[in-house]
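All protein chains of the complex are present and in place, except for one that has been dropped.
As written, the chains take the letters A, B and C, and residue 1 is the first residue of each chain.
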């Protein structure tokens, strides 16, 4: 197989993570198709050039259309602000390129559906940057649930909180504007929680929700006054999964002290499993087996028994980090391209995850239960 | 002041806790009116007699009416199954006795209101066994919140879970019968969470809720088949407090591994406080002050700085236990009787707490938002 | 059996704990001989009188000799400063009374041996206030070890730290004076660790140690200058148990943040158990059984499966407190008196525990290995 050319749009948090992931995937995993870092796009052009040098890309551009049409580019990584995902992804799909897009897919569910449909029609491979569901601790939890280790699932609760908008004095930015950012906490973080809920408990059938803009205005950076915050700081939902299980999801971007608390607990007829991304190498499991006097929550530290941890390190407890999750994700895409299989999570999966956050927003606005099938 | 005579009805978990609390209150606290353990009631009479000997009561009876009318009895402790609270409390109030009743007040909110009104009219002192809000860690948290240590409150989340009904094979009991037990998880545990939410964030204005009977039937103990579980195993609500703060409350009696997880977190504009009764001597606080590189959640271990911990032990970190909370509660009642002040939580307070659980049940049944003022 | 009369000397931290324990033992445990709080001694007489009223003692005195000789007193509780233990205990033994003495037995090992020998000769029952070894979590750990749940023991490590002498500006007190206080951290806390090490891994054969006075002088309270601290702030030892197991023990009274960190870990051929008194209702156990991918430390929350927890509370996870341990201890003494058996830990046991702390001090002074059989 010829080496796959990577075209990366964006050089921020996620741009760097993609560059590192593609750069390391084969060295870590071995059985991964060859890639080369072909073109990097950012603006202004100088920045693109500088970061291309740093990341190891052959060429730099400030024109994402030229990147997409570049014949040396096979995979388009989209790590730009959410509002740009749609146009870039559609263009990439139309150019017959594989697409690796950051979450959420788009500002609206309609756009997300169009992206999904376009990718399906074009037959290109897609991957969406849901990172955390690639954590060996999470996939181990999914296996435990599927193997019945905690019996039948009876309840699910999840939270995803950060504090990047907790300070009332923080200046207003485009993040607060509906037409630029779309959803607030739900779009930034809630969709991650939705992806994990889906992995553990399956699709959600309906939900009823509430949301709130905690800090209703923010000071303008130029000191000229305050502007309105148009999207939600917090959102919560009572959900019913298709399998009959009830649960709840909640998110806040104004939760002081939480840095990446993407956490959940799943209750089963025979036990419980809990997880918190702030201790991403740990999994808590309680099992109702044996002598009650010996029962308790067991803290499993990830290790080679939780693939693909062992590809990074043969010794247990030595810890994976956030960027390692991206290597696992990039590997999944590269192998799917090679093997002509469906990578996961692709645009179809992401569309299902993101239904949940749009349903939450809709229910919170209307005050009534929303069936996800009606979206 | 003459020694106050205690009449205790019930000798189970809470009966013993009351007996121990009245027995130890003065020795622990010093400044507490004298009490004597006058009459103990349980059935059959033999059991009452045996437990009176164990607990140190002067007399025993199997007739709670005679206990209430006993002239040596000034305070009636009601620790019987919930269905009996109403009749006993009303009788005690009518006899002009002070009443120390376990939670929840009654099976229905109407009964609870009647109890409250009767106590108000009679001018007797009342106390309700909400235990956990007497924890020095909790009252410290309330003080921190009131002092603005975490700024203005912006969000509240709480959970109360146990696993006493988690095993699907557990036999059916009266706990599953609406007319005997009233609410399920909400009545057993949810009201505790409501009391803590109230203490931290004040009264709830409205909520929308969902609930579920996870194990819809249970085997009959005699092997003759299965019977229906009529009340809820889990319940969750999205709440709006009167002060505009949003939040959520959730409870499950089918949560394997949780033994007394009465936990909550309150988000403020300057910090966060978290608590979990399973580590009842600890409080977590995050404050957005000083250098961000030094910030984190601080685990405060209770000590003499958190009154009345120091009455139990002058050394910090030596730990209070569950029964100690009951000593604090009994002390509050005894002092209020002596000082002719309103003890807290009395029937008025409890009625406010318990509105929440009945509102949750009503909203879950109707699927619509319930205003607590409409109850 | 006639009611046993309690004579309590001392009304401080431990005095109150003894009073509460005797007051509650029968109510909690049921099967416990009747006691009555006969005489309380403290100085001045007014304080004794006031505390007798608070604790519920019939009489008060400022003369401990009269308390000991009081014919209504059967059990002498000694909770005075360590320097007084010897005279009081010997007098009580000579009067044929049972003795419940706080740890450590005495300032020197010679005195401790004399106390032990006198008690043996007199045939009275003795109990020493080692509290923590009565914790259901600890006795459960001992049972797990004895049942081979972690295989054969191969290593033991323990620590006991507090911060009551961590502040360099804290005023000098009698605690710093060898002739008044005897050992420093070793006497206050180290003996507790020794008692736990003994319970888990058996007697120590020899050790080599080091110790240090961290704050070599302290300011005099009257501002007149500084005085020397004569005993150790920290001490550590490398120990060899009689069964061939190696380990280490360490203590500090200058450990900021530690409030009662009496903690240990025992390594076995099949697992490990860890404990920390600051979370006294928890026990950590790791077992090398089954699939390595599911292994981890299990946090056991104490409950009715860990006797006598269930006597305090039928619900698991509801937490015992420090004063509850004293109830368990007092119960053991009272039952041993009734049954004419040897209570544990009695003066014989305490003597064995305390050999360790004196051996540590001796080795630290000489710099050479000390065999405990040479003491």
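Miscellaneous remarks
Keep this in mind: a contact is a pair of C-beta atoms (placed from the backbone, for glycine too) under 8 Å apart; a residue touches a chain by one contact, two chains touch by 3 or more.
Note that the structure is a prediction, hence the values are computed from the model and not measured.
Here is the thing to keep in mind: the chain we left out touches A, B, C in the whole complex. When the whole complex is considered, the residue among B:85, B:140 or B:326 that touches the unshown chain is B:140. Of the options A:9, A:24, A:166 or A:208, the residue whose C-beta touches the omitted chain is A:24.
Among A:49, A:177, A:318 or A:335, only A:318 touches the chain that is left out of the view. Remark: the omitted chain is touched by one listed residue; of C:98, C:267 or C:306 this is C:267.
Within subunit C, the residues in touch with the undisplayed chain are 150-151, 154-155, 157, 159, 163, 166-168, 208-212, 214, 233-234, 236-238, 240, 246-248, 250, 252, 254-258, 267-272, 286-288, 295-297, 367, 369.
Seen across the whole complex, the unshown chain contacts subunit B at 140, 144, 149, 283, 285, 291-301, 303, 305-306, 316.
Where subunit A meets the omitted chain, the residues involved are 12-13, 16-17, 19-20, 23-24, 26-28, 30, 54-56, 162, 164, 258-261, 277-281, 301, 303, 312-324.
Going forward, only the chains that are shown with their structure count from here on.
Annotation: the subunit B:subunit C pair of sequence copies touches via predominantly the same residues, more than half of the used numbers being shared. Averaging Cα coordinates per chain places subunit A and subunit B 41 Å apart.
Averaged C-alpha coordinates give centres for subunit A and subunit C that are 53 Å from one another.
Taking the mean of the C-alpha atoms as each chain's centre, subunit B and subunit C sit 34 Å apart. Of all residues in subunit C, those touching 2 or more other chains are 301, 303, 316, listed in ascending order.
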